[in-house]
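Missing here is one protein chain; the remaining ones are kept as they sit in the complex.
Labels for the chains are A and B, by order of writing; each one numbers its residues from 1.
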Amino acid sequence: MSSAAATLARAVPGPRPARRRLPLNRSGALGLIVVVLVVGAAALAPVITPYGPADSDLVKTLQSPSRAHWMGTDQLGRDLFTRILYGARVSLAIGLVTVGVSGVIGLFVGLISGYLGGLTDAVLMRLVDVQLSFPFILLALVVNAILGIGLQNIILTLIITGWVVYARLVRGEVLALKTLDYVEAARALGAQQMRIVLRHLLPNLWTPVIILSSLQVAQFIVAEAAISFLGFGVQPPMASWGNMLNEGKTYIYNAWWMTTFPGVALVLTALGVNLVGDWLRDTLDPRLGP
Amino acid sequence: MRGTALALLIALLLGLVGNAPAPTAAQDRPLVVALGAEPRSLMAMRIVDWTTNVQQMNIYDRLYYWDGFPPRIKPSLAAELPQTPDDLTWIIKLRPGVKFHNGEPFGAEAVKFTFEWLLDPRNESHYRPRFAFIESMEVLDPLTLRIRTKEPAPIMRYWLVDFTVMAPGYVRSVGNVEASRNPIGAGPYKFVRWDRDERLVLEANPGYWNKPPAIKRVEFRFIPDFSARLASLLAGEADIVKDVPPVAVDQVTRSGLAEVRGVASSRINYLALVNFKPGPLQDRRVRQALNYAVNVDEIVTNLFKGRATRIPGALSSINENVNPNLKPYPFDPERAVRLIKEAGYDPTKLEFTLDSPSGRYPLDKEASEAIASYLGRIGIRVRVVVNEWGTHLDKIINRRTGEMFYLGWGPALEAQGTIAELFRPERTYSGFGTPNLTLEINKAIPIVDLKKRQAAWHLIQVMLYTEAPWIFLWQQHDLYGVNKRVKWEPHPAEKIFLHDAEWVRR
Partner (left out) sequence: MLQFIARRLLEALVVVFLALTVVFALQFLAGDPVKLFLPTDTTQKEIEEFRERLGFNDPWIVQYARFLRGAFRGDFGNSLRQQEPALALVLLRLPATLSLSGVAMLLALTIAIPVGVISAARRNSWFDHLGIGATVLGQAIPGFWLGLMLIYVFSVWLRVLPTGGRGTWLHFIMPSITLAAFVAARFARLTRSMMLDVLGQDYIRTARAKGLAPLRVLYKHALKNASLPIVTLLALQLGQLLGGAVITETIFAWPGVGRFLVQALLNRDFPVVLVGVFLTAVLYSALNLVADMAYAWLNPRIRYE
């Protein structure tokens, strides 16, 4: 839409070399370790823990952490550690699926909008504005009111919110790239539109999109928790960290483990992904905005 | 430009600091009741909604109210219980010498005006359908109102409970909008201020017909989040907080500041078994089997920590019309399996969907999950679908739920409001009906004679027990967190009438 927003999305234009070495710094390494641990925990959950995420036992409700239950049990006597492991699957699935889908949509819309310009651009950017003018939580509730509670509906909400960010970023990039000599030259020479897009534009878009994605993953994971916190999360007995926090909230004053552990898991994961994102950004393009 | 902005910000900040009120003496401190929402209106007899009504009754008072334990109807603004010289006539005698907050006298004219107001469709009152049976009204003398009904309407006795009365002269002269912004009633408290989504402030009415209220100033504060409400009690900010979760009772007690005062409410929770769709639940044996398969007592003990009272049938133990001879279905999973097999089904092949609300009733979602896991033990697969309240209600009203759904009902202190509302085929809040049952219910509704009425409802309860239209669960306990310096006890009829409250003397 605005010149201001375009500039925010992309601080300073300039072509980048296609490949670069990725020297690992300390915080980047830390981030990677966290991410690998979380992925490992999610993948190996059934091996790590003897319990199932939905195994309830009303005789063992709200037990504090012990040898049998490292992180205690919840109000239905389910093992909290187990639920956190399985919750990692939900969080990761949400992060990856939403970023993937919204990234593709946003990339497509941004490319069209930036490259074609004119009326197409105006229409698409108004759509972006409509979306941005809509508070995120309100959108989540509307989707919920229409489609009900469930994992797929959270993902849908996040995709609806997420593509806009990509669209703006990509559009800004394309606008900048279009003015570059070699792209203009290609156009002047009458190169095919598709060829220009594929050969000259797309390769230059990967880096900013990847960097943005790494930051978006963390945001989406936290966003899922926020939706779940209001009580519109995944369907029980499925475990998600946001859902667990929501349930734990009721017991916050007498079962501290129910909010503490999912909270820590959430913060650590978001932290890890953020660190990886920062590292990617600092290495690939230190001048890109958040 | 930048300078102006800065100046504005500084002014804003200073304004905030300047707002700090001077500390007040402990005696002047208002009694603070923390509720989840503000009233939907302050107009009397307009909206049916617990939060709204419980605040309004302090301003308006009511004709009759539920008193004592077990609850019985007592007159408040009325002078005595209504008389019914014949099946179609009701005589309401009113208390003499009562005045509204603006000095207007209270009497039969005021009650008649309130009835006319709520029956006028333009006022959009939720109470209009309830009193649709009124044929005519006549003021016999300033303190006596005679109402004639089109058909025998014994339910009127209960609809007159918590009936609030508005000041006719005032409403006529200022109109509905102003009257609901600045309500005038005859209750123990006068309206002072309503800050939207923040607080409703009331002060004692020294001219109240009964002894003047012991607590001089009252504040209803609106705190939507449950844990924040509990925090406000533990921090000593709120004096009365509703719906403390059973597991948090110890926490409140340990604080030393407050304690939990509980009461078995007349509100019941049940798991409805829908028999309108073809399937195994149309077989009575399967429905009975489900009652045998769930260990309700264990849920009450472990999940609710005993803060729920099991009910054997459709009515709570404090309902006027409850049949005391029913005993709950025992926990007997083997018998459950046997019954299901008798009905020609294999329990391990049964699959049901259970719709549950979340946070509407105490531990509703958790109870649903626990029930599902008990049924899972005899092989029945139950998928729990948790809904946001609006969606849940919409599904129930439009019969889009699964084979089972979780719901609460109340306040329910007499039978008709529960049984006739839930077990007739056109009603959706239970999803159960048989022609026989409908017949008996329609017979019971117009019976005015209290003894015969009682017998009719008792019989219907036995029929319901055998039909097992629900997995019968419990009447919920209302757990209030109350600051120890407040003398006030909760009542099964879910009212918060602060004329009953006092400060504890030290």
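By definition in this document, contacts are C-beta pairs under 8 Å (C-beta built on N, C-alpha and C of every residue); 3 or more make two chains touch, one makes a residue touch a chain.
No experiment lies behind these values; they were computed from the predicted model shown.
Novice: Among B:E80, B:E116, B:D141 or B:D195, choose the residue that contacts the chain missing from this document, as touch is defined above.
Specialist: B:D195
Novice: Check the options B:G236, B:P330 or B:G344 and report the residue that touches the missing chain.
Specialist: In the full complex, the listed residue that touches the missing chain is B:G236.
Novice: Which parts of subunit B face the unshown chain closely enough to count as touching?
Specialist: 9, 12-13, 16-17, 19-21, 37, 40-41, 46-49, 121, 124, 126, 128-130, 177, 195-199, 221-225, 227-228, 231-232, 234-237, 388-391, 393-394, 397-398, 417, 421, 426, 429
Novice: In the complete complex, which positions of subunit A touch the hidden chain?
Specialist: Counting only subunit A, the missing chain is touched by 1-5, 7-8, 11-12, 27, 126-127, 129-130, 132-138, 141-142, 145-146, 218-219, 222, 225-226, 229-230, 245, 249, 252-253, 259, 263, 266-267, 270-271, 274-275, 278, 286-290.
Note that only the chains that are shown with their structure count from here on.
Novice: Centroid from C-alpha atoms only, then distance subunit A to subunit B, rounded to Å. What do you get?
Specialist: 43
Novice: For subunit A, which residues count as touching subunit B in their complex?
Specialist: Its residues touching subunit B are 56, 58-59, 61-62, 75-76, 144-145, 148-149, 231-232, 235-237, 249-255.
Novice: Would you pull the subunit B residues touching subunit A in the complex into a rising list?
Specialist: It comes out as residues 226-227, 230, 234, 245, 247-248, 250-251, 298-299, 302-303, 358-359, 363, 365-366, 369-370, 373, 384-388, 390-391.
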